[in-house]
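Chains shown are a subset, placed as in the full complex.
Labels run A, B, C and D following the written order; every chain starts at residue 1.
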């Protein structure tokens, strides 16, 4: 059914369809609408889950870990400070290979306190071994959250679906809600569970003889997500008729491009709008949907014949530059300019992007702060 | 190890039996004939290393030296002072 | 019957934590999931690829035992399974870094038995002060010195705090009274909702006494009245063991290296506190 | 693409107004998008919401800077300097007010609606969002009355939906 609903509610619908048995969450702007809607679904009997009003985000992730290890599907959502507070448990969840799904309604990180959108939160936990997916629209948020369960349960790793706070979480737009995901996502059937009939031990210590191999395995598993994501992108399309690039990256207007702008999330919609409206042909968009594992090969291939690139991102890795820019630069060997903007909710406007296009065409390599009010 | 490619670090139950902590002992507890098999020591042994066995129709404490760490709680707590110690060799 | 905590744990000789778990599991049986916080117990019973546990066991981190247990219990509920959930953590993981997680679990009313074995310090990391450390005790972060008598605070009254949060069943237990301990565990499991049992766990390493004295010290704690064996059911307290004549606390303190620097006046202060506590308990 | 801004005060329902409008526009077979200008301000403080309507998919996700329409839920907002910011030259104002603003009429087209009174009469509370949309529907081709009715049914339920539809109809009938 296609309806105009809020991005948060689109996510909640996806969760309802996937029917996790345990949801544990703590409120934080701009995640609240997701979990409020889920509470209501549980109260009304539309969703047969335990909804735990935990006392912190650290406990939210801990409760999900406990429940998932016992053998049920789980869910949580958070943002910003909440994601920071559960950081320790993100590493535990991935290390324990538990396919938990989280939505992050991306928001900045204090101090100064900001309730507004950027990616400082998700970027600060990019080392935690989770699959990280960034979406552009409410529809994609819904579709990707459903796929997230499938991906997670295939590779035995947790998945984080990032939606821009307010820009997606609080936006109403048309969304097609599937009637069921039954034919797509099967029952959750874990092998390693807490069960008195087969009393195994989970969450162990590992000494110097074994620890490194667990991490190597984990890294391999995360890399293996690339194929899984591509595959689920196709499978999902077969069932529901919607597809997002190859699942890792999506390109737009790249047919005759000499340059590309690389970015993620909702701002890509604005970029597409401008490319269309202004009938730009020399610049295309490469939207990274899968940020971790990082689609290095795809980006190398897509940029091979380009003259220069620009990376637009809503984050800063202090003391080095934009995190996404650094990732791209790690693999791409041509001028890549970095555009850091939209921090703490600063709206990235049409003129900003037009200016960025101009800078990219200069084929230089610099770090630019979009709309900076500081003296150079 | 590769078989666990898609699993975290988990273990089969009770596998620490492979870890024979008997080698840790400095002192070795010895159950003497004064033992009446009352079972008190079994409730106090941190290793669960004492059990009561029947020998010649008499109940008696038996220590599993593969795991006994030689803490000597049993010696201290036996109401019949039935346990003695010797230096481990 | 299979030992539910198997042989071969890596704990020190005379370890109160291993012993406590043996008694607990004896009472609980094998239809249980154990949730454990980082601690001596965890580190000495699980090291890949070996585990000492013959019941399902999960450890995740230090400060979230209550929350993980909440998740486990909620999953079991949804799966329609009737398995006990027993959370076990040390004093540090209960009084300090895990207090909030425990309080949250209680607030939400999860059907979990939470047991704290209390060796009155962070033993796993080598004997640092926790808020369960008693007054005057030497620990590595509350060392005695020219400007310090050792730990300068009295033990956090966790039992009273949790009783005040209306946990339906709160009890204290002692390794020296194993039958009482097992009875309490069994009783707790008959009650629906959160339960809390607090076991004093004299640790030969941290308290500095000979490994053979674990039970002796545990008993003296009760006999001197430093450890009050009681049950609080729906706010009503019952004292299980009232020593006819309480031994002086000195008998207990002087056995332990951690108190050896105390002066008579310090010991007097501790004696007074114990006397006051008994008065308060009796009134309660 | 049509861009609309709703200016109100926290608690007056600027956000709900934009949402109903977006839902209705979609029911009319168009694409739409609604979102709040989120601040930390509380009930009573000036607040804004945005809406976009188009015949093709809307990808643009910036704030609305140069609205085609501004819906003003409370005439006292006209005292604030920013209320009319960015309104296009040909732009239209939908103003909840008993009184006319002659000066302003010289510059902009204004659609008046006494939403507060009608809402008080029918709902018993000064919930003005459906009323202003009724006027918008009557005087422009932006959104149909039926679509608005359906949108209200989707957004509210029971008596509240009924009363809001009553308000809507009343405004629609009485606006000229």
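Throughout what follows, contacts are C-beta pairs under 8 Å (C-beta built on N, C-alpha and C of every residue); 3 or more make two chains touch, one makes a residue touch a chain.
What you are looking at is a predicted structure, and each value in this text was computed from that prediction instead of being measured.
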Item to check | Protein chain multiplicities, whole structure file | outcome: A x2, B x2, C x2, D x2
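The definition used in the following text is that only the chains that are shown with their structure count from here on.
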Checklist outcome for this item: Check: interface with higher C-beta contact count, A-D vs A-C, is A-C
Item to check | Separation of chain A from chain D, taking each centre as the mean of its C-alpha atoms, in whole Å | outcome: 34
Checklist entry - How big is the gap, in whole Å, between where the Cα atoms of chain A centre and where those of chain C centre? => result 42
Checklist outcome for this item: Between the Cα centroids of chain B and chain C the separation in whole angstrom comes to 23
Checklist entry - What positions in chain C touch 2 or more of the other chains? => result 46, 48-49, 51, 53-55
Checklist outcome for this item: Contacts with two or more other chains occur in chain D at residues none
Next on the checklist: Please output the residues of chain B touching chain C within their complex, sorted ascending.
Outcome noted: 9, 11-21, 24-25, 43-49, 64, 66-67, 69-73, 75-77
Item to check | Of all residues in chain A, those that touch chain D in their complex | outcome: 3-4, 6, 30, 115-116, 166-167, 170-174, 266-267, 269-270, 272-273, 276, 347-350
Item to check | Residues on chain D engaged by chain A in the complex (per definition of touch) | outcome: 18-19, 22-23, 26, 31-36, 38, 40, 58-63, 65, 154
